[in-house]
Each structure stands twice: as C-alpha cells, then as structure tokens.
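The complex appears here without one of its protein chains, the remainder shown in place.
And then subunit A:
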Amino acid sequence: MDLIEATGITKRYGGITALSDANFRASAGEVHALLGENGAGKSTFIQILAGIVRPNGGTLNLNGSTFRPGNAREAQAAGISAVFQELSLVPDLTVAENIWFRREPLSAVGMVRKDRERQATLDLFERYRIPAPSPDREVRRLTLAERQIVEIAKGLSRAPSVLILDEATSALPPRETDWLLGLATQLAEEGMLVIYISHRLAEVRQIAQRITVFRNGATVATHDTSAVDDDTIIADMLGRRMDRLYPERISTATDRVALRLRGLSVGSRLADIDLELKEGEVMGVAGLQGHGQRELFQSLFGISRARGEIELWGKPSTIRSPRDALIGRDGIALVPEDRRSHGLLLTKSVRENLTLSVIPRFTRFGLLSKGRERALVDEMLRTLQIKAGTPDQLAGTLSGGNQQKVIFGKMLLTQSRILLLYDPTRGIDVGTKGEIFRLMRDLAAKGYAILFYSSDLPEIVNVADRVAVLRNGRLAATLSGDEISEHRILREAMFEARAA
C-alpha cells in the first residue's frame, strides 16, 4: 500500500492556477524524487503535504485514510516533516534552541532545560552523523550551508515517517552534499519515505528509486529511475526536447586583460590572490564552501574592504563601494548570491528593478524620461525573454528563473563589461539554466569578461574556459583545457600539492 496517495489535487490562488491535476503516489522505504521547472507546482504540492496550504480539490490519503491537515503542526503530528528552500530559522537563537523551537524540554516550573536540550541535539547529530555546527552557536553567525544543515536536523528531530527535502543541496558544498545523499538512502532503508526535490539530475539518479515529474501544475509521469534516461526526464519537464544544457565551449578570450589582481587580500579569509581575467573569457572560481570565493566577489564589488591592487582594463582602480564598481563600460557588475534580499526589490515593478542601477541613463536635469526608460526595459525584456505580464508586474511575483533574468538585465543595462556571477543558477529550473549558460557564452563572444562561481561543480567544469581553485583563501591552482574536471578541481581544493 502506498504511504502517500494524492489524486487530482488542485489549488488556485485568485485567478492563478498553481495545481490543476497533481497525482502522486509514494511508499514507505523509498526515495522519491519530485521534478519540474520552477512554477510547475512542486512547491505548492509539498506545502499542501506539509499542511501550510490547503487544496481546493482532490483527495489526499496518508496510510490509507483521508489526510487533511489544517496547519503545519497537524501535518507534523501525522509524521510529515518538511525542509524548505526558504529557511525558517530564528537568527538570534542558538542551533539547539532552533531545533527544539516550541518543543523545548521543560522543568517542573516551566523553565527550559538547557542541558537536556543540548544533549538531545548532540544525540540527534550523533545518530545521523550530521556535520552540524556546535549546538551553542547563534544561527546568525552560521553560513548558508550550515543553516541548511541545521534545518535538516530540525526536520529529523521530529522522527518523521515522511521527510520532504526541497532543494536541500543547492546550498551545500560537495562533502555535505554527499552526506545528505547518503543519509537519504539510509533513511529510506530504515523505512522512511523521503520526497526529494532537486534541479540536479545526477543527484536524483544517485538516490531516487522513482521520479515523478510535474509540469504546469499537473503530473506528467512517474518513472522508475533505472528505466528512464535524462533526455526523457528533461523532455517531460519542458514539454519538449532540449538541445543540450551546456552550450558548446568555443574560446573567445583575447590577449587583452580586463581584470588584473595583484596580492588581493581580505582580512584573513582571502590572501594574496594574483589573477588575470581576459576579455572574452569565462573564468570559473571553485573551492570548498568558505574558502574565500565569497570574499573575492565581495571585494571586487566593493562590499568587503580589500588590500592589494585591482586593475580594470589596464588602469589601477580603487573599489570601496558598489558605486565605485558600477561606473559604466569600464566598470564591474554583479549578480549577487541572494537574489531575494540583495538583488531585487520584491515589492517594486520589473521596470523599476531593471533600471535601478542606470537611472542617470534616462534622466535629464534630475527628471526621468519615462519614454527612454521604457525603451531600455523593452530591450531587456526582449533579449532575455523575461516572462512578465507587463513591465509593471511586481518582481516578487515572478518565478525564480525570471527573477534571475531581471537581475541579469539590470546588470547588462549598466554596460559594465566585467561581470561577476555568484551562483547565478541557484534554485533555477533547467530550462532557464540552459538559457543563462548560452547567454554567458554569447556575452563572452562579445568581449565581456566573466568571473563565475557556482555551488554546482559540473556547471563550472562545463562552462568555464579556465578555473581558479581557491583553498584556505589562497589561489591553489588555475586550471585550463583538459585539466578541468570535477576530480581535479576537488583534489586541488582539498589537498596541498605534493612535491613532485
């Protein structure tokens, strides 16, 4: 018998249909992957399972009987634990306090038993071999990856019979990703149902026994993983066959140096980086989480203070703030890591977001020319094929992929020819990913110089012309041509080179 059996689930938000016909069956003891493009309805569906959203129609059974959770607590009580992509931790509380939030062990007079809470946390970490930070650390001091792990630990602490992981590896570095994939398999073997949502097909293949694909709010198919190839899955997701995810890599690098770094250092986290980025080149930046990638990007955009020399197109330059970086054609533009809190004004229109960095381009005597702004906006909507109803639609209502396209448009309008892309495909559907990679190659061919970091290593391997590998804040190696492989990058990122 299936543990979860959902038939014909529908959900509407006002006039928008999020789910029109979602069907899903999964049994205890399997890892079941849920795939689909952004906006396909995956998130809505798992929010229904988790009791956060109530469906308009359809039937949902858990263990053979009707299941209609009124809120998240009821779903949790029924054994469903969900770890969402948007993290829900309280920054001011410690790791342990977050995990047991509102379920704290209490003493007779209602005080929290800190010692027990701490011990329960350690036991939990031990049982699942969770690579988590100390229970006493404040969540605000943790990296995104550490927070994600705490979130997973919190999900496990309820000893659920169904564990939902939504894009859980998108924030994790390789080693922690391996841990999570192993854990999912182990949990399934112990009889749990793990519902696994990811845009990374390789991971899904590694752990899932079955795959259900959603498209446009409806279930397209459920496959046995071993009996289906990648092209079929992608075709199910897109509704068509995609040529290929990664564009052909034709080097367009010239001899002209766009960005030259000498002895760039940020505190103790980035030390003595010497780097040359050429016109027309896509350079990948790789390394284990927290080995200086973020500091490198931030210092080049003027967010962290750096020592050392930066030359843009042969001219020495000091970058103390994003305003120093965004200086038009000879400047630097950034696609930031966190698109929702660093990249976009979610409550403002697509139009206002696109042009925020280039207001002087359509201003005369301090007054805006709406006509010239409109021309810039239309140009970007067209070239990037941003799917917005009108330019006045609020940015927060777009799908993740389209939000990221708006950020790309905003960056391209600045006319900067040096681009910093920090994890530009994080949490984005496979169709848009392909578009972004093609755009990167097109821009390189036009003479842009691109520095590119991704938390998904295969992307760097398949897109970059050269790869700079960071280890402990230092440049461990610069790889090019045939040297670029996941294996080689990981080796450089983890181990000191041995003397030959």
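Note that a contact is a pair of C-beta atoms (placed from the backbone, for glycine too) under 8 Å apart; a residue touches a chain by one contact, two chains touch by 3 or more; residues count from 1.
Just so we're on the same page, contacts and distances are computed from a predicted model.
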| item | value |
| --- | --- |
| Protein that the absent chain corresponds to, by UniProt name, given "Cytochrome C", "Ribose transport system permease protein", "YdbS-like PH domain-containing protein" or "Monosaccharide ABC transporter membrane protein (CUT2 family)" | "Ribose transport system permease protein" |
| Hidden partner chain, touching residue among A:Ser65, A:Ser226 or A:Ser341 | A:Ser341 |
| Residues belonging to subunit A that touch the chain removed from view | 54, 56, 301, 303, 321-323, 325-326, 334, 336, 341-345, 347-348, 352, 356-357, 359-360, 363, 366-368, 392, 410, 414 |
